[in-house]
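One protein chain omitted, others in place.
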Amino acid sequence: MSFIDLANPTRFLALVQRLLPWLAAATVLAFAAGLAMAFNAPDDYQQGATVKIMFLHVPAAWLSMFGWALMSMAALGTLVWRHPLADVAAKAAAPIGAAFTLMCLVTGSLWGRPMWGAFWVWDARLTSVLVLFLMYLGLMALYWTTEDPARASRAAAILTLVGAINLPVIKFSVDWWNTLHQPASVIRLGAPAIHPAILTPLLVMALAFALLFLTLHLAAMRNEILRRRVRTLQLMKADNA
Amino acid sequence: MSALKALLIRDMKLAFRVGGGALIGALFFLIVVVLTPFAIGPDLALLSRIGPAILWLGALLASLLTLDRLFAADYEDGSLDLIMTGRAQLELAILTKALAHWLTTGLPLVIIAPLLGLLLNIDLAAMKYVALTLLAGTPALTFIGLIGAALSVTLRRGGLLLAVLVLPLTIPVLIFGVAAANSAIIGPVPFGPPFTILCGLSLASLVIGPLAAAAALRHGLE
Partner (left out) sequence: MNLGAHADFIVAAYAVAIALTVALIAWVALDYRAQRRILLELEQQGITRRSQREEKP
C-alpha cells in the first residue's frame, strides 16, 4: 500500500483498524519495561529520588514539541498538496499534543517544588513550554469555534506554520529575558552527561510515550474521519428533509 | 505602484472619516494607561519603574484590538475581491493596508506616549527612548496582527478568539520592547542590543505577516 493509497479515507480506516491492537500492545509492553527500569534506576546524587519525575517529564516535553512538528508537516500537507488526511492528522494531534504539554508542565512543577522551593518559577524552559501550551489551546479553540471543518483546518494550518516559525524566536526571547531577570542559581538537570543508569530508562520511557502518542493519534484520526462522515450524512439528511 | 498609493490614500481617508477607527486606538491606549494606577495605587516610584511595561501593554492591546476589522470591512463591501483580483501583488496590497493602519493607529500611539509618560512619572529624558522603542516595535505588532485580521475574515469570527491566537506570537516583541525601554531608565543592560533585536523582529514580521495574511486570504476565500 503506497502513501497515495492512504489518501482514500476508507483504506486508511481499514489500515488503522488492523494496526491499532498491535500498537496498543506494543505501547503497554514498552511502558511495562520503561516503568520497571525507571523504578529500579538509582537516585541522582543531586536530585535524589525526584529524578523519577524526569522519566515522565522529559519524554512529555519531547512529545509536546514533536506534536507541533507533526502538525506543521500536516499543515504543509493541507496547504501545498491538499492531502485529505492532512487536515485530519493536524486536528487529531492538537488535543493530544496539548495533553502532553500539560503533563510536562505539571510534572515539571511537581519536580520544581522540592528542588527549587516553588511550584512555578519563571524559568526559561518552563515559560517557553507554557507559551507552547497556550498556543495549543488557541488552536483547539479555533477548531472548537469554527463549524466548517475545511475552513477551520486551513486557518489552523497557517497559524501552525506561523507558530512553528515563531516558537524558536519565543524560546530565544524567553531565554534572553530570563538571564536578565533570574539569578542563575537554579539546579539544572545535568545536561548532556547523564549516567547510562538513568539514560537507558529515560530512552525506554520516551519510546513508550512515543508509541502512546502514535496509538492515540491514529485512533483520534479514525474518530475524526468518522465525525466528518457523520457531518456529511447529517447535511444530506437536512437537504432531503 | 500607483494602485498601491491609491490604496494607501483610500485606507487613510476611510480611517479618518466618520465610521473610521483612526483615533479610537489612541483613546483606548489612554484609558488603559489611566486605569493602571487605579489598580496598583498612585505610588509614583512604583509607577515610574513599571511605566514602560504599562505603556507597552497598552500599545500592544490597542494595536491588536483595532486590527480586528482591517479586512472584514473590505470583505463586506466587496472591495477585498477587487484587491485580490487587482493587478497589484496581494502581499504588497496587504503590506500597504498594514502601513495605512499603522500610520493611523500605531503612529498616534507613539505620539501620545510621551504625554502618558508624564502621568506615569517617567523621566522626560528617558521618555525619548521609550517612545523610540514604541516607534520601532509597533510596526511589528501591526504585521503580526495582520495574520489575525486575515483569519478573522476567513473564519467569520473576530474578537477574543483572534486575540487568543495572536497574542502569544507577540511575546518576543513585548520582551525586547520593554527591555529596551527599561534599559534606558534603570539599566543595567545597554540600550543597543535589545533595541536592535526589536528592530530585527519588526523587519522579520514585515515579511512573515503579509505572506501569512495573503496565504490565509487565498486559502480561506475560495
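Letters A and B mark the chains in the order given here, with residues in each chain numbered from 1 onward.
In the analysis below, a residue touches a chain if its C-beta (ideal position, glycine included) is under 8 Å from a C-beta of that chain, and two chains touch if they have at least 3 such contacts.
Remember, predicted model here, so these are calculated numbers, not experimental data.
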Omitted chain - touching chains that are shown: A
Residue, one of A:32, A:197 or A:230, that touches the chain absent here: A:230
Which of A:65, A:134 or A:219 contacts the chain that the document leaves out: A:219
Listed residues A:39, A:81, A:122 or A:144, member touching the removed chain: A:39
Of A:12, A:68 or A:111, the residue in touch with the unshown chain: A:111
Residue numbers in subunit A that touch the chain omitted from display: 10, 39, 43, 48-50, 52-53, 56-57, 60, 95-96, 99, 102-103, 106-107, 110-111, 113-114, 212, 216, 219-220, 222-223, 226-227, 229-230, 232-234, 236-237, 240
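The definition used in the following text is that only the chains that are shown with their structure count from here on.
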Whole-Å separation of chain centres (CA-atom averages), subunit A against subunit B: 32
Partner subunit A, residues of subunit B touching it in the complex: 147, 151, 154-155, 157, 161, 164-165, 168-169, 171-172, 175-176, 179, 189, 197, 201, 204, 208, 212, 215-216, 219-220
In the complex, subunit A residues that touch subunit B: 79, 131, 134-135, 137-139, 141-142, 145-146, 151-152, 154-155, 157-159, 161-163, 165-166, 169-170, 172-174, 176-177, 180
